[in-house]
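Removed: one protein chain of the complex. Kept in place: all other protein chains.
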Amino acid sequence: MPTPSYVGSMAGQDFLNTNDYSQDEIVSILRAAGDLRSDFRNKVQTQYLSGKTLFMLFYNRSLRTRNSFEAGIYQLGGHAHFLSPSDVYTPTLPEDMVPYQTEAIADVGRVLSRYGDAIAIRVYGDAAKWVIGRGHRIIQEFARWSSIPVLNMEDDVFHPFQALADMRAILDVAPKPKGKKFVVSYAYSGGLKPLAVPQSCVLIGTQFGMDVVLAHPKGFDLEDHVIKAAKENANKYGGSFEVVNDMKEAFKDADFVYPKAWSPKTFVPPYNKAVDKDGASAYQNSFKDWKCTQEMMDLTYKAKYMHCGPVDRGQEATDDVVDNDAYSVYFEQAENRLHVQKAVMAMVMGA
Amino acid sequence: MPTPSYVGSMAGQDFLNTNDYSQDEIVSILRAAGDLRSDFRNKVQTQYLSGKTLFMLFYNRSLRTRNSFEAGIYQLGGHAHFLSPSDVYTPTLPEDMVPYQTEAIADVGRVLSRYGDAIAIRVYGDAAKWVIGRGHRIIQEFARWSSIPVLNMEDDVFHPFQALADMRAILDVAPKPKGKKFVVSYAYSGGLKPLAVPQSCVLIGTQFGMDVVLAHPKGFDLEDHVIKAAKENANKYGGSFEVVNDMKEAFKDADFVYPKAWSPKTFVPPYNKAVDKDGASAYQNSFKDWKCTQEMMDLTYKAKYMHCGPVDRGQEATDDVVDNDAYSVYFEQAENRLHVQKAVMAMVMGA
Partner (left out) sequence: MPTPSYVGSMAGQDFLNTNDYSQDEIVSILRAAGDLRSDFRNKVQTQYLSGKTLFMLFYNRSLRTRNSFEAGIYQLGGHAHFLSPSDVYTPTLPEDMVPYQTEAIADVGRVLSRYGDAIAIRVYGDAAKWVIGRGHRIIQEFARWSSIPVLNMEDDVFHPFQALADMRAILDVAPKPKGKKFVVSYAYSGGLKPLAVPQSCVLIGTQFGMDVVLAHPKGFDLEDHVIKAAKENANKYGGSFEVVNDMKEAFKDADFVYPKAWSPKTFVPPYNKAVDKDGASAYQNSFKDWKCTQEMMDLTYKAKYMHCGPVDRGQEATDDVVDNDAYSVYFEQAENRLHVQKAVMAMVMGA
C-alpha cells in the first residue's frame, strides 16, 4: 500500500497550539486522523514512522495522554520513551536552575535532538509553579532549542491535541459544524485545574465557524489573549463567540455542551501576587451548582455531552449523563486522542 | 512459517484464575508454552502479535513479572506500556475514589480498551489495603469494564501465570504428573506475603490429578473457596488433596516440594476486623523452623525443589537447596514465566 500523502506533509513543525495553524491545516489533520482511525479498526498496518523515536516528558501524571501517545507512535511503527522528571535531571528554565538537580532545557533539547525524532511535553500546575504561562514557556523553550518537532501534550495555556480530538468527535456527528452551537461551560470540581482545555476548546470551535458560547461564573475568565483570538476566529471563519455567566442560558438549544472545571486565574500569578490555592478553592466552592445533570441536558437541542476526561463524576457531571450512550461522546473523545496524535506525528515526524 | 493454531484460539478471554479453565485448555496453554520456549531457544521468530499493545499496571513492584511480560510481548512482535500507579490517576474501586488522585476503573478500563489489546494488572498487599479479596475485586472490575482481555499478574487470591509456569516445570520432569506427590508447604519468612501462590498451586496441582499435600502450621489455612475447589478438582481429575500440619510428614516421599511463605489470614480483613500486621508478624515468627534444608529434601523421593521467587534465602530455604542443580528447578520456573505468558497472550490477544 502506498504511503498516504499526509505523511511528512508538515515535516519538522512544532505543534504547540491549534491556533498556530490554518483551518485548512487543521482539517487535513482531522481527515488524516479519520483515516488512521479506520485503519486501526480494520487492522490495516500504518508503520509510517518505523525507526523513529518520540521522547515523552511528563511533568504531570496522565492516563489518556501517556497511553495514547505511546500506543500511537508504536502503531505507526515507532517507539516512545516515557520520561518522568524524577528519572532525568529535570529540564528547567534558566531562572529556575538548581545545581545538580536540573539541566537547562537548552541543553536537554539539543541533546535529545541528536538521538531521536520528536519531543512531547506535559507541564502545568505544580510543575509550573502555578504561574500561568510558565508551563507554556517551558514548552516554547524546548521548541526554541530543539531541531526536531516539539509537541504540546498539555501545558497551562493550551491542550491542542485534546481540542483536535474534540473537533474530530464533533465532525463525526456534524460534518458541517459551522453554525452549530458549541457551549464550553465551567462545571464545578474541588480540584485545581488549568485553563488549557477550555482555552483550546473555544479556539478550535471558533476556528470551525461554530457559534461558541463560553459560560462561567464571574471570576473564571479565560486569558485575554485567548478571548481576543477566539473573537478573531469568529470574524474570520463566520461564526460567533459570546461569554455568558449563566449555565442554563448557555445550554439552551445547544448542539454540543462541554461542561468542565477550571480554576479562577485571579488567585495565581501573573494575575495575583502569590499562589493562593486556598483562596481559589474557597472561591470555586461557591459554584457547586454548576453541574451537568439530565435536567441541564434537557435544555439543549439534543446536544452531545463532551468532556476531555478524567471527569470528576458527581461534581462536574452526574454518572447518568457521562454514561448516557444516546448523547455522551466521552469515550469517543478519549479514543480520538489516539488518532489525532498519530495524524500529527505522521505529518511532522514523517519523511 | 504458518501461524500456529493456538494463536487466537482463546481470543478475547480474560485470564484471572487457572481454575476458570478446563484441564484441556490448560494443557493446550502449556503445550504452546513449550513450543514458544523451543522457538526462543532456537531463535525462531514468533511475531504473532505485531502491532498489539499490552498495558501493564503494577500496583506492586516486580522483577520476574514485569520483565517476563515486557520481554514476552516484544518477542511476540508487540509492545508493553509499564504503568505504575504514581504515573497515572490510580485506577480505583467505586468505594475508594479520592477526587483528583484516582480515576474509576470503569473509566480506565473503557479508555484503555480503545487504545490497545490487553490489560495486565498486579495488585495485592498494601495496594489492596490488606483486605484479602480486594485486589482480586480490582482485577474483576477491570475485567467487567474492559472490552479487551484482562490478565491477572498476581492479586491477593490468585497468581495464575506462576501456577502455569510451575506446572510447565513439573511436566518437564514428569510428563504424566497424575499420582505424583506435590507438596505445597508453608516456609518461614519475616515478610508479609499474600496467599496467591499457594492457592494457585494447589488448584493447578489438583487440576492435573496430582496427590497434593498442603502443609502449614495451624492458623495458616488457605481460603475456604480454594480448599473446596481443590477438593472438587481432586475428585474430578482423579488425584487427592490433603491438609497436614507437619512439614516433615508432608515431605516424606514427595516428588515435588514447594516450600513458600504466606501470612496467616486471620490477622487481616475479612478474617479479622482490622489489619493487624504486627500480630501477623509475631505469630508467623513462631514458625522459623519451617525451613527447607538438605535434611528436609532427604525425606523426599528425590523431589524437585520449587519456589516462585524471590526466595528469602536463609529463611524459606537454605542456599544449598535453592542452588542445587540436581533437584532445584527455581530458575526453570522463572524462565517458564516468560513462555506461559507468551502462550496466553498469543491465545487471547491473537487474531
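The first chain written gets the first letter, and so on, giving A and B; residue counts start at 1 in each chain.
Going forward, a residue touches a chain if its C-beta (ideal position, glycine included) is under 8 Å from a C-beta of that chain, and two chains touch if they have at least 3 such contacts.
Only a predicted model underlies this, so the values are computations on that prediction, with no experimental measurement involved.
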Touch criterion as defined above, residue of B:Gly191, B:Gly238 or B:Pro270 at the omitted chain: B:Gly191
Selected residue (touches chain absent from view) among B:Ser9, B:Gln23 or B:Ser84: B:Ser84
Selected from B:Tyr6, B:Tyr21 or B:Phe58 as touching the chain missing from the view: B:Phe58
Those residues of subunit B which, in the complete complex, touch the missing chain: 43, 45, 58, 61-64, 66-68, 70-71, 74-75, 79, 82, 84, 189-191, 309-313, 315, 331, 334-335, 338
Subunit A residues that touch the omitted chain in the full complex: 51, 53, 55, 79, 81-83, 86-89, 99-100, 103-104, 107-108, 110-112, 114-116, 351
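By our rule, only the chains that are shown with their structure count from here on.
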Mean-CA-position distance for subunit B and subunit A (Å): 40
